[in-house]
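Before we start, here is the structure in question, set down as structure tokens.
Of the protein chains in this complex, all but one are displayed in their positions.
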């Protein structure tokens, strides 16, 4: 029970379990792990696949001979284990060239280099079978808005997205693109800071159907926003292409904690939303073990992420099966077919009849929705005392 | 100099200068001011107009006789002063009936009542000449997501927006609708919490052209997001229909401070964005005097809002005229027509040539953009030492 | 099981279960409940006592006849139920006189009135048997620091605390005073914003032994601080005189949610700290039912607070009894008696020997503390899957 299997579609990034524990104030605490080693370890833990940035696998300055050898070894590990590479992405943040942005840089040459690098990385991803291509614009932001690049940046980003979408189609890569928003860090302010902003931007692109979202728990939480609401809006717009699961305290640096480690209740509500709406995509744990941990801690971390998801999925079933909860939900979702009939769609008649309808304002205000009780029962489902 | 005139399009809400200083922990500190009195006072200070919720002017339980008398008095004040009512909106948050939402309430009857109330308020606004209709969904949110209303809420909101847009067209009111996002307070989490979320939602409506944004400094700042970036995205999407100017510290309750009172630099960058892009709409000060103040403080507050805007607008001109700043901006926006030619639009040739192009990665990373200097000069323009 | 009893020392304020659901944007959603009614209801739910501000019980403008009658009725309810009034406090925030502060007001007359009101409220509390007297300085803060009152405010606060402590001793009231910090709201910034600030201030008073802390989950959490750490510091300093339990999301308005409603893990760690250190004081639920609820929701809320505490206390026992957790804790708290002998206390010899000691820096850095595993097991204790 609660054991991960490939059918659960759990994935990790090479950069997540491979994180070496360097932070702004300290040196690495763990040794690098080779990509094939990671593949084998994750396969044993029941993961479905592994995702990567171009430079997670191929160093930015690798010769083509080195590249070939690395790829051979990696593919061998994939084939030995049955692990997939469902998603790929480009590192457009690590190199000093991107220090002030990649696609949105005020320097035309850097924008060109970023698109070049992304094309190459898309080639790599396609070779590995990836069908989802993520754009996380870690450096696409600013500290100095007096630079007057804000409106340009939006235009530059659009150019890049339009260009790369056509490149993908021209190459018949079949990619779906998933934008991953983040409010800040490493930049003072990142463009498209939250799910809504990225979603809105998609509608201004040439081929909006190719683009969707890769929301991340920690990123939306950094801005103190309700992640479940954000994912719901993506689902409502049919734009949930991928999801990054982890955890985070509000209003602080990007923590990338083990899924569920901080906010169990929100994790439950998120799993509930995904399960209730039949999400079948990848559940990617974009997190890493605490910097305090050694390699054993890394695998404890990875197991914990998946196990917590499965425990919560079980609790979702229990929630739905609970008759007292069911009754509370029915009470809460009060129906009135006559009124609903009038509001469902505008017509001159509906408007007139609705205007003429008498509502008992005081009664509407007095009715209790039963939410304290519902919330407490939910908590007890979580705590296992129900 | 720095004196407000109607041509500046400064507006206030009846509820802003009329705020009586009640807060969650204390009773009112100021007497209510009548609407005609407010109109006359604001006219003297150089405002262009005054905005209102239905119940700012007409109490929710007024008889039709009372309503008519109030309207007569108010119109008289408008006509005596030349003041306009450019924007109107509905109070869908004050009455207990809306305690768990209005358009998005889980109770069908309350959703119906909310649409009815909005139609009536649109009638009132139209009668007063308003052309912009704002929706601020103060109660459209949740504390208990276990209520499982999140996806429904998006659907309900869409129904209401579609209905009211058709109502407006049917009545030939000519309204443009402006959505006003806010992340939280009074609800634990409000749906469409930030500019991006509201903007994205518009694209799912039946008549997206009728809908745009009414962003507010304080609301976006509560979530710690960069307001200038948010407004820029609205402008980029041609959706800046109205704007609410005030100020706020990040990560706390809705403060609605005097424009510029907290973050002078951001206020400057915002004025710069509005002036640089030729925004001609209303600049609405959705703020109120500190609760500590008496009526004299209220008018000091109102004058301060407008005066600060005009001072900053003057500094925008100075910024653009500064030759050292101009040179820094030119250095920053580095051009490369060859590369730009390749990235502007995808073609198989452009992609191939871009892939073949050699970029000097180290040189790109080494170049300094001069942003510390630019930022310091900006600050000195602000401080008046330049 | 999980049923509250007086011996658990659970208390509520008249203002908590009596909260009428008014907020900055909306009118009350619930009717006021009389104090005797509250006493009887809470007694039935198993509470130990009820706390109050002077004006929760006696309106600020009551005649002495009204006061006497109210007091008689209230005492009758206490005596019928065996309920206690362990804590009392003064409302120094509701009246407009205190709009810019009470004890710290820049106006000498208001400072005087505040002390007068506090003496009277202390008389009332003493008459009801209260032994803990709380100071929550809701209005002791500022929005405009240019007023140059910041240093004065600290001096004024000290004067007031010193005065009232002597008054208590002179009257032989036997009060212990508990300061309750809060970072903001209703003021832009409140003085003594967090536990540490209030604790530090105590050491500057004439009679520091009489003063301690009343920390509140929601208040410390508003500033994004770790509440468990704050309470630990109060315990370390022997200054945990009282505690306010509730819940809150970080970085937003004061939510006063049901205990455990937001952050189950922190609630558990807090209960663990209180139980592990043998805290025997009052556990006061300074929270209120959601504004959406009717009266039934209020009592669901009250029951939920206590029940959740008792469930978590049970889980603390389970945590301590878990042998795998025990082993992980032993591994984590690595002992080295020789080194500990050197560092426990300075002596010239200890310093010399410590300087001469060879530490294997690489080995110290390589060792894994096992925290990911420990944290996951803790979570599973919480989720009931262990």
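Here the chain labels run A, B and C in written order, and each chain numbers its own residues starting at 1.
We take it that contacts are C-beta pairs under 8 Å (C-beta built on N, C-alpha and C of every residue); 3 or more make two chains touch, one makes a residue touch a chain.
All figures in this text were calculated on a predicted structure; none of them were measured in a lab.
Undergrad: In the full complex, which of C:5, C:44 or C:229 touches the chain missing from this view?
TA: Residue touching the absent chain, from the options given: C:229.
Undergrad: Identify the residue among B:64, B:323, B:358 or B:385 that touches the chain left out of the display.
TA: Touching the chain that is not displayed is residue B:385.
Undergrad: I'm checking contacts with the chain that's been left out. Which of C:62, C:154 or C:313 qualifies?
TA: From the options C:62, C:154 or C:313, the contact with the absent chain belongs to C:154.
Undergrad: Considering the whole complex, which of A:144, A:231 or A:364 touches the chain not shown?
TA: A:144
Undergrad: Check each of B:86, B:212 or B:251 against the chain that is not shown and name the one that touches it.
TA: Of the candidates B:86, B:212 or B:251, B:251 is in touch with the missing chain.
Undergrad: Which parts of chain B are in contact with the chain that was left out?
TA: 2, 29, 224, 249-252, 258, 260-265, 289-290, 292-298, 300-301, 303-304, 307-308, 311, 315, 365-373, 375-376, 379-380, 382-385
Undergrad: So that we can see where the missing chain sits, which residues of chain A does it touch?
TA: On the side of chain A, residues 21-29, 93-96, 98-100, 138-139, 143-144, 183-186, 188, 222, 224, 249-255, 257, 290-292 touch the unshown chain.
Undergrad: List every residue of chain C that touches the chain not included in the displayed model.
TA: 60, 95-100, 106-113, 115-116, 119-120, 143-152, 154-155, 159-160, 162-167, 170, 183-184, 189, 191-204, 223-226, 228-230, 232-233, 235-237, 251, 269, 272-273, 276-277, 319, 329, 332-337, 339-340, 342-346, 348, 350-351, 354-355, 357, 359, 361-362, 364-367, 369, 371-372, 374-375, 378
We adopt the following convention: only the chains that are shown with their structure count from here on.
Undergrad: Taking each chain's centre as the mean of its CA atoms, how far is chain A from chain C in angstrom?
TA: Result: the chain centres lie 37 Å from each other.
Undergrad: Distance between chain A and chain B based on Cα centroids, please, to the nearest Å.
TA: 29
Undergrad: Send over the residues of chain C in touch with two or more other chains.
TA: Touching at least two other chains: 29, 224, 249-252, 290, 292.
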